[in-house]
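Beneath this line is the structure, given in structure tokens, with notes to follow.
Every protein chain except one is present and positioned as in the full complex.
And then chain A:
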Amino acid sequence: MSGTKPDILWAPHQVDRFVVCDSELSLYHVESTVNSELKAGSLRLSEDSAATLLSINSETPYMKCVAWYLSYDPECLLAVGQANGRVVLTSLGQDHNSKFRDLIGKEFVPKHARQCNTLAWNPLDSNWLAAGLDKHRADFSVLIWDICSKYTPDIVPMEKVRLSVGETETSLLVTKPLYELGQNDACLSLCWLPRDQKLLLAGMHRNLAIFDLRNTSQKMFVNTKAVQGVTVDPYFHDRVASFYEGQVAIWDLRKFEKPVLTLTEQPKPLTKVAWCPTRTGLLATLTRDSNIIRLYDMQHTPTPIGDETEPTIIERSVQPCDNYIASFAWHPTSQNRMIVVTPNRTMSDFTVFERISLAWSPITSLMWACGRHLYECAEEENDNSLEKDIATKMRLRALSRYGLDTEQVWRNHILAGNEDPQLKSLWYTLHYILFMKQYTEDMDQKSPGNKGSLVYAGIKSIVKSSLGMVESSRHNWSGLDKQSDIQNLNEERILALQLCGWIKKGTDVDVGPFLNSLVQEGEWERAAAVALFNLDIRRAIQILNEGASSGKGDLNLNVVAMALSGYTDEKNSLWREMCSTLRLQLNNPYLCVMFAFLTSEAGSYDGVLYENKVAVRDRVAFACKFLSDSQLNRYIEKLTNEMKDAGNLEGILLTGLTKDGVDLMESYVDRTGDVQTASYCMLQCMKVKSESEVAQSCPTLSDLMDCSPPASSVHGIFQGSPLDVLKDERVQYWIENYRNLLDAWRFWHKRAEFDIHRSKLDPSSKPLAQVFVSCNFCGKSISYSCSTVPHQGRGFSQYGVSGSPTKSKVTSCPGCRKPLPRCALCLINMGTPVSSCPGGSKSDEKVDLSKDKKLAQFNNWFTWCHNCRHGGHAGHMLSWFRDHAECPVSACTCKCMQLDTTGNLVPAETVQP
């Protein structure tokens, strides 16, 4: 109000009224204009509100500050602080016959005139009004007036009388304050502390001071320059904001020595700082000559505790109008609503839009919060898109122990639900790789060679390695003219065919067993095609007939068999012509490619090779059989890139678990989000690695860390060793994400299983021990291993009896030989094995012996309450707290179990169907 700058105030109770004050006080009424026209004389505040001027009060000149009476009043009772230090009560009401009649016009006069800087009504005693004044040499700067005081000194000083000539009622003058504080100082800002009626926080000349009116000689203070605009957070009564120039300081009154934080400094001096009354931790600030209001959201920092923790604050700004803003006021009840006034008294009413925070749930729903509203967006239950969702699938697969079958790796696709051909292909590929690995290594031991390392690197590498090594020679096969194209099956091609699953291990190139297994699974078309590609047309026809007669297959198979038997070498025959056109009408891709193969020109098999509906492994096997080295190489290269681009898991057959494979997996994860499969698949490469390393030499950790390949190894031609692959940051990212996902689902046991699985395959992923039990006497860890190998990850079992490698006495500290503490229940020193659980019903739990054994180990663990420090064997504690809430130590009343926040959580998998 100094000069021309208006201030603005919302009525604390009649929430549709506000006052603008500059040289006079103007009361406005806010109305909604949503359903009505703008009334004549109203001022538009926003798109849907307008203000009507109700009354003007110009009885109080030299206004410096205004404060609205906090109790309910229909009269709009206001206290006005003037330039001479007087505080005048005035009203904007029309009705003067109210209970405040006596109060209106009352003046509170300080001994020495000087500017009144600030006013604050006591929130608890509505009659108390604190006024902060400028400095006077010997006078007090904080005066607390009781507005109902009738006291007027008997002897009015002479000068007072002289100046109050014209004042008809001298009784309206009050010169005796209730309290006087802050002598020989200036008071720039004031606020009452909501904790107690008699606590007042004041920004004095050089310090912030808390005056306690119960003992006025005492005050708490802290020297600071940030003494302006002190204001208490309405939601957190120990938090106070004040400012100086462009800097806002946030104080915690419980730790008053220095600001708990200071906000980023503004280039221009601040003029107003206010906490939002409708939302916690939201502070609005305004600087001079600015058209924006800056908002600081301290939502997530309700209690700054540690010195080091730098709280995060979200800073935003709003620009309610184009002009500079003179002042603003939060609406007392309407959420985040604010009104601003510009120097030329245009006003704008707006609501600060709430930040939206959004979170995906790990189970197919979406939540977002905006202000006090929380929205959940979930798919409808009966919608089968829910079942198709990868999150649902992964959850179910995690429950069915997908990925954890390390003996028969191919079975994992059945655990995954046996519905995804790509997964099926992937797990078969991995199965063959591991299988072949084992086999080739066995072979390698007899005859030196290193095909074993090739296996995990995929067919692409295998094919490459054979390039230029072998010149092809023709076999003469009987029955079909295609024999001219049959390639000599060198070692690499055999290996590739083995990986494709066409032939079994060994040098046997017979596809018979494979055909039988296909027939057994009812894949007649595929079996027939494979038989045909092995140039056994009779077997193909036989298989088709079998399929037709079995009743499960398509009856048309007979027709196809008939057509097939009409095969002729004749180039221009009718059969050939018809087949090459009609084959396209066949629905089954395998039937289709059979005819494509038979009708193709020698050496050009594009109809087979690029039939995308045919499984990649069959096409690759076909290519291995019929393409020349250079053709094969080109084809594999092309197909690999195709697979990588599409993220097709069948391509793993080609890439193996190399960097190429990671690229392929990356596009698969990009497409599906299936980090589960990616994690398990990539972990397999360590299995390949570790087994091969074991076979070759005894690996040490340093060897594993050293990525340079052994001299005899063929790693050089592939992109990276298995360890490189696993350490690829994408792979680590998938693994970490999958672990997080399991945690988010509360599948803690599943996550633990995964971690165990992972650490078996990749020992370097074992976390270091982060928790140690230390001896009360010597302070050293009681872990035996620690003395020799500090900070090596060792299991907890080593703390107990069973894991003790040395035969030292287990009930004493290995460092100082003092006994370990006693278990609160069995009163035996820790370190001894647990006797059977007292009162425990273990008989019904003895189902799984291995599980029981693990449990017994856990029962030996140390456990104790962090609050009362009592504890003992984990098994004993568990059984005790099954029936009790209190600590087992007799005199202790600690409710240990209730303090354990995770103790009452139930892992989700136990409640799953």
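Rule of thumb we're sticking to: contacts are C-beta pairs under 8 Å (C-beta built on N, C-alpha and C of every residue); 3 or more make two chains touch, one makes a residue touch a chain; residues count from 1.
The rule we apply is simple: contacts and distances are computed from a predicted model.
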*Just by its UniProt name, which of "Serine palmitoyltransferase 1", "Cytosolic arginine sensor for mTORC1 subunit 1", "Transcription initiation factor TFIID subunit 2" or "Multifunctional methyltransferase subunit TRM112-like protein" is the chain not shown in this complex?*
"Cytosolic arginine sensor for mTORC1 subunit 1"
*Of A:L103, A:A209 or A:V273, which one is in contact with the hidden chain?*
A:A209
_For a quick check of understanding: of A:P110, A:P259, A:G547 or A:G607, which residue touches the chain that isn't displayed?_
A:P110
*Pick from A:D22, A:E75 or A:D134: which residue touches the chain that isn't shown?*
A:D134
*asked:* Touching residues of chain A against the unshown chain: what are they?
replied: 2-3, 62, 64, 83-86, 109-115, 134-138, 140, 158-160, 162-163, 181-186, 204, 207, 209, 216-219, 221, 223
